[in-house]
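Note that one protein chain of the assembly has been removed; the remaining protein chains are unaltered in position.
Right after this comes chain A.
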Amino acid sequence: MEDMSQYPLELSGPDVPMVRFMNVTKSYGALTVLDNLNLDVSEGEMVTVIGPSGSGKTTVLRMLMTLETINGGVIYVDGQPLTHMAKNGVLVPADAKYLRRARSSIGMCFQHFNLFPHMTALQNCMEGPVQVLGLPKAEARDRSEELLSMVGMIDKKDQHPSRLSGGQQQRVAIARALAMRPKVMLFDEVTSALDPEVIGEVTGVIRKLVAEHNLTMLMVTHQMGFARDISDRVCFFYQGKIEEQGPPEGLFGNPQRERTQQFLSAVKAAD
């Protein structure tokens, strides 16, 4: 058993990060997917995660969304434990009720959009605000329409997902996540399932978010050019660990580690 007394009940001090992974370990049976991961993301920071397939990138985001249980360590969001809760002065694994409240500060967009097919674009966006946050319908509608305008989907607000292209669905999915007013947004390969000609629609929305909002974002992508343009920091994952991280100019322009160099040249060769 891990000694939980080494983890503070909450983070305090002048520069508390928006997200902190502290010694986070995740394994499936004998397979260790995240190995003692330590990662901080500051408020308003855009951090991109790159790395070979199977290196644990998706798992990092899913742990933060609490879609996966944690096997070791603690994740903090905005200074408060996310995966754990305080009980008699120590951290214990969070129960379902605590998790539900804690994860409401996190929004996630998936590779395959996962819009609710029985609801229109607008209803998709209103569902969380009305059913989870308890907002009055009119207020939820205003908020959702504003966000659908922001992602350029207001004209299609009454369409069901089956009538929308992949790029359009992903933009609605971004609006749906934002309608919950998360502090942290997660993007897991949100352009990987899209036709090349519509990728720009979605990256354009993410660029806009970076430029105009002070959201903290964690993004997994295979689009190196995009990552280079918009990230404050890039983390290169290799076998469940951060092999190298730093500002995009440095990591892409002058990678220090051999594995990073190999990965980047392999990606370049494939392009």
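Following the convention adopted for this analysis, a contact is a pair of C-beta atoms (placed from the backbone, for glycine too) under 8 Å apart; a residue touches a chain by one contact, two chains touch by 3 or more; residues count from 1.
Just so we're on the same page, contacts and distances are computed from a predicted model.
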| item | value |
| --- | --- |
| Name of the absent chain as recorded in UniProt (options "Amino acid ABC transporter membrane protein 1 (PAAT family)", "3-ketoacyl-CoA thiolase", "Nitronate monooxygenase" or "Dihydroorotate dehydrogenase") | "Amino acid ABC transporter membrane protein 1 (PAAT family)" |
| Selected residue (touches chain absent from view) among A:P14, A:P117 or A:P196 | A:P117 |
| Of A:V60, A:M180, A:M217 or A:L251, the one touching the omitted chain in the full complex | A:M180 |
| Given A:M108, A:L135, A:A175 or A:L215, the one touching the chain that is not displayed | A:M108 |
| Interface with the unshown chain - residue positions in chain A | 65, 67, 96, 100-101, 103-104, 106-108, 110, 112, 114-118, 120, 127-128, 131-132, 159-163, 173, 176-177, 180 |
